[in-house]
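Could you have a look at this structure, given as structure tokens, before my questions?
Heads up, one of the protein chains got dropped from this complex, but the rest are sitting where they should.
Our next item is chain A:
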Amino acid sequence: MWGSGKKKSKSGGGGKSSFDSASCTALFNKYTTEDDPFAISMEGIGDLCDDLDLDPTVDVRVLVLFFKLGATAKPGEISQGEWNRGCEALSLEGIEGFKKLIPSLDTGFMDHDEFRKFYKFVFQFSREGTNKTIEKDMVVALLQMVLCDRNNAHLNSFCEFLNKSGEENERISLDAWQSFLAFSLETSEGCEEYDMDGGAWPVLIDEYVSWKRGPADTKKK
């Protein structure tokens, strides 16, 4: 019944390009641990980064990699299925394939839409367990990593603001994270046109703008 006619490739083998799913899985298993053989978690990711000679704490390309692999299910890990699908989509064969891919992981190559999706991914991926928010120190580090090459007018002052603010902004939500990107792209450095009362920006952004305007006003005086 399934005989003649078109041949359908099921697991990516045969057909257009010859993709070696076996070696892909083998590579996957290299980074899993005994605790969880079905996903690569933080430890494994660390090992992978070592093999690729990338420092995950400062190099944004690590995140771009996992973004492109599609590790969206749970934060901080990638499942076997995601890995396999991702490797196939990117035609990655073995660790060499990964190494070759590295140059293309620069965020500069992303257009606006893709970057937005990546930016969201960064937050979601960096959460801890079931938490919906991230500690502000971590947020500052992530922002620096992700936005430093994107010519963002507010990056530095916003990070300064977060560092200076107290417990009320200890944890940052996804909504605030995402709004920051949109805000920083729309608003000039001096925040003159920012509409505090009418705009629907999160309270965190309101506070940032007041803070930003505040010292500026006192300087004028």
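What we mean here is this: a residue touches a chain if its C-beta (ideal position, glycine included) is under 8 Å from a C-beta of that chain, and two chains touch if they have at least 3 such contacts; residues count from 1.
What we mean here is this: contacts and distances are computed from a predicted model.
Per the UniProt record, the absent chain's protein name among "Autophagy protein 5", "Enoyl reductase (ER) domain-containing protein", "Cullin family profile domain-containing protein" or "NADH-ubiquinone oxidoreductase" is "Cullin family profile domain-containing protein".
When the full complex is taken into account, the listed residue touching the unshown chain is A:198, out of A:108, A:129, A:166 or A:198. The chain omitted from view is touched by exactly one of A:42, A:73, A:89 or A:182, namely A:182. Looking at chain A, the residues touching the absent chain are 132-133, 173-176, 179, 182, 197-200, 202-203, 206.
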